[in-house]
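Quick one: this structure, given as structure tokens, is what I'll be asking you about.
With one protein chain withheld, the remaining protein chains of the complex are depicted in position.
Chain lettering (A and B) follows the sequence in which the chains are written, and residue indices restart at 1 in each chain.
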Amino acid sequence: MKTTIGEIAELVGGTVSGGDSDGEIRGFASLEVAQQDQVSFFGNEKYAAQLGETAAGAVLTGTTEVKVPDGVALIHVENAIMAFDAIIRKYGVKPPAFTVGVSESAFVGADCTFDPDKISVSPNATLMDGVMIGKGSRIGANSVISNNATIGENCEIGPNVTVREGCIIGDNVIIHPGVVVGADGFGFEFAGGKHVKIEQLGIVRVENDVEIGANTSIDRARFGETVIGEGTKIDNLVQIGHNCVIGKHCIIVAQTGISGSTRIGNYVTLAAQCGVAGHLSLADQTTFGGRSGIISSVNEPGGTYFGYPARPLKEDRRQSMRIKQLGNLMSRVKALEAKLKDD
Amino acid sequence: MKTTIGEIAELVGGTVSGGDSDGEIRGFASLEVAQQDQVSFFGNEKYAAQLGETAAGAVLTGTTEVKVPDGVALIHVENAIMAFDAIIRKYGVKPPAFTVGVSESAFVGADCTFDPDKISVSPNATLMDGVMIGKGSRIGANSVISNNATIGENCEIGPNVTVREGCIIGDNVIIHPGVVVGADGFGFEFAGGKHVKIEQLGIVRVENDVEIGANTSIDRARFGETVIGEGTKIDNLVQIGHNCVIGKHCIIVAQTGISGSTRIGNYVTLAAQCGVAGHLSLADQTTFGGRSGIISSVNEPGGTYFGYPARPLKEDRRQSMRIKQLGNLMSRVKALEAKLKDD
Partner (left out) sequence: MKTTIGEIAELVGGTVSGGDSDGEIRGFASLEVAQQDQVSFFGNEKYAAQLGETAAGAVLTGTTEVKVPDGVALIHVENAIMAFDAIIRKYGVKPPAFTVGVSESAFVGADCTFDPDKISVSPNATLMDGVMIGKGSRIGANSVISNNATIGENCEIGPNVTVREGCIIGDNVIIHPGVVVGADGFGFEFAGGKHVKIEQLGIVRVENDVEIGANTSIDRARFGETVIGEGTKIDNLVQIGHNCVIGKHCIIVAQTGISGSTRIGNYVTLAAQCGVAGHLSLADQTTFGGRSGIISSVNEPGGTYFGYPARPLKEDRRQSMRIKQLGNLMSRVKALEAKLKDD
């Protein structure tokens, strides 16, 4: 990126005041970290203090009454957030262009089904026998799509991803690098002093519009399906056990783990580092705070829960408060004891 | 899978009552989620309620006195669980056939030792110099076996696995995708205002019959060996630090982390999301509940522990109970104070 304040103003349909239109711009950043050769934006009154001290070369603003350090150019626009977004979209690091075809260094097994003119298979990717890929989908470099797995249309499968045998990925699904879909569930029977493997012969079915973060793993079902519902977004390093059924439009934040056979409703939010025990059921639109440990089912929809064991937010807060007051309580008991002794 | 209720009955040696033997069956599922074209099973009295409302087309049962909705066929067998298992084994998604030989797109370095007619090396796999692979073992697509590493017999190394230099994998070991065996331990000395790397020159030795879940990482020893004992089963996203010695037949559930140099006995169970500090020792047959934080050694075998810091289950329960009663305790102290004021 190498442009000027004036050209930025032109791009976003704004007008410049208080600075040099020829000033060079080489990047964009938030008010707090922006440098002389970067453009920033003022989109929320709560950042007024940061605006007053910014080192940015230029700031997009939708408000006229703003104070910036001397020499900082203001670019007046209607909506600073949207104008900034336009700059990011123009100058940001975009995913590489969709290269139609199958790389010569990719491996394609027997009986695969796809239109080579409508998909992109990157170098060193491996498609085992019987793989199906819908049009508009890209398979990242060094990814492995195992036997008879199905990838829908317009999917972005990142590099170094593994989709195992027979798993089904819907349309418009984004899978980030390092993700493993369809490894065996963790199931053993203890017999003769050993843990004997229970065969895991089901699949994972990922519905449309799902996004799965880097290095997350979703286990195949013991039988039947592990399901990730439509529109659900999963962050990095999440663990989803065998036979889980995750509803639609859920948010599952980083490092959360969900044990086997748990059923999660629609629009459920699990914040970072939650743990959910197995064979539970969580109702629609429930929300669980960071690091909640959920060890029993929640049947009532819509509540907010917290803690380990997870309980309604209000109750958790009350208990935390009581624990904080423990020192005070101890002093009071001591005082009572002293008083009774004196008497 | 496309068959009929009658053919399923024949497969499991059962007899049909109360439904149409010609009814089409396209899959199998638990009572709760099975549909009209699926077969399910009734293997435990506690699912009687689910049986009474199932939408399955047919249900395997070893009990004669059962109530199902009208139109649901019963397939009478001696052992419903075993019969269902036979169906899963016939119609489930099986791992792909063992393809003997080394894929042309795999890379094989110098001085590797294996019988190419008795192993399977998948496409785009990389065997660096000096690798040894025992007969009956499969190396998954895009996996990397680094210099002088040894893989035993009848191992299943999944796709995108990394086994680093000199590490030793026993026989009948299953390693799921994304696993890293033998990355450097996390060891630094603080000197001159920097963290200076301590070279990690040991290996990881994985004994026979071990299974390691997706995206788990096991660090190589500073010197000597990090050991995973025979028959131990490790779930997904687990972290095992350098120089740990894990005993035989342990169960280590997802997202658990074990810090360096800790020694774990035989038949130890660490439930999900546990954390174990470094340089500890955990006795044989101890069990740790989900998310336990273990910060001191446990020398007595056979106990069950819970909480952070982990303590005997009974003690943990007692303490949790006391915390729950805090509100009540506060009221009682208030009452005492009021009474003493009144007096």
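Criterion: a contact is a pair of C-beta atoms (placed from the backbone, for glycine too) under 8 Å apart; a residue touches a chain by one contact, two chains touch by 3 or more.
Remember, predicted model here, so these are calculated numbers, not experimental data.
Asks: Using the definition of touch stated at the top, determine which of A:V93, A:A110 or A:A191 touches the missing chain.
Replies: If we include the chain that is not displayed, A:V93 is the one touching it.
Asks: Which residue, A:A55, A:I251 or A:I295, contacts the hidden chain when the whole complex is considered?
Replies: With A:A55, A:I251 or A:I295 as choices, the missing chain is touched by A:I251.
Asks: I'm checking contacts with the chain that's been left out. Which of B:S21, B:Q36 or B:T126 qualifies?
Replies: Residue touching the absent chain, from the options given: B:T126.
Asks: Touch as defined at the start, partner being the missing chain; which of A:G140, A:G202 or A:G229 qualifies?
Replies: Selected residue, touching the omitted chain: A:G140.
Asks: When the complex is taken as a whole, what residues of subunit A touch the one chain not shown?
Replies: 27-30, 33, 88-89, 92-96, 103, 105, 122-124, 140-142, 158-160, 174, 176-178, 209, 211, 213-215, 231, 233, 235-237, 249, 251, 253-255, 272-273, 290-291, 323-324, 326-327, 329-330, 333, 336-337, 340
Asks: Could you please point out the subunit B residues that touch the chain left off the display?
Replies: Within subunit B, the residues touching the omitted chain are 105, 107, 109, 124-126, 128-129, 142-144, 146-148, 160-162, 164-166, 178, 180, 183-184, 186, 188, 193-195, 197, 199, 201-203, 215-217, 219-220, 222-224, 237, 239, 241, 245, 255, 257, 259, 275, 277, 293, 295, 308, 318-319, 322-323, 325-326, 329, 332-333, 336, 339-340.
Rule of thumb we're sticking to: only the chains that are shown with their structure count from here on.
Asks: Go ahead and note the Å separation of the Cα centroids belonging to subunit A and subunit B.
Replies: 24
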